[in-house]
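Of the protein chains in this complex, all but one are displayed in their positions.
On to chain A.
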């Protein structure tokens, strides 16, 4: 079962162009650090049906864009003891946040640790705005992250995994290949050994995160990367890690690196 058979449920060959103008690379050659684990790197978009795919191709049909719009309203609203908004310091996110989603998680020299986009947002809130940190992967944090991601759409995932990021990457890789829970399944069991196959009614993708935050038709809301990780680990009948945990931050870097070169899609649409 090492190689996906691609028989009854092949990922398709459609091309993803958003709003008729943003071209998104959804199939790319694997990065060298994948060591041949994947012969081709593919976005989860290819594994969804035509209707779901189409929703992502036009912002008016993409329900995730409503969250991004809300994120823009939050961006402009002053909050906290300093009376500042994100816009006061960062101006137009189309300029200041361009490329951010594609390069995170990133090692932060000042903090001395690996940081996700949401952690950076909360750093600004607690250290620069005098506001409370947002709950990880919830409400406002996800809407603002979706808005920020939308300004990187089409840009290739490009995370640094060397230097100070290396130990985090190694840790994330170890988690990726660990067979958790009573079902003893790792991320690789489903997303590396079996992508293209059906697990019951679910068409397994490579579990890439270039599309996050993701609007899922199943729960009708935007979902964060860590929440998705948590759901997948829970499905192995395991004791999961929490959104925002060191384990998931490291795993996010590793999984992002498996999708090096894929175009950012967030907010994407999945089932």
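By definition in this document, a contact is a pair of C-beta atoms (placed from the backbone, for glycine too) under 8 Å apart; a residue touches a chain by one contact, two chains touch by 3 or more; residues count from 1.
Please note the rule applied: contacts and distances are computed from a predicted model.
Q: The complex has one chain missing from view, so what does its UniProt entry call it, picking from "ABC-type polar-amino-acid transporter", "Xanthine dehydrogenase family protein subunit M", "Peptide/nickel transport system substrate-binding protein" or "Sulfur oxidation c-type cytochrome SoxX"?
A: Spelling it out: the chain absent from the display is recorded in UniProt as "Sulfur oxidation c-type cytochrome SoxX".
Q: Specify the residue from the set A:104, A:180, A:215 or A:248 that touches the hidden chain.
A: Hidden-chain contact among the options goes to A:180.
Q: Using the document's contact rule, name the residues of chain A that touch the chain not shown here.
A: 1, 5, 7-9, 178-185, 189-190, 193-194, 197-202, 204, 218-219, 221, 230-231, 233-240
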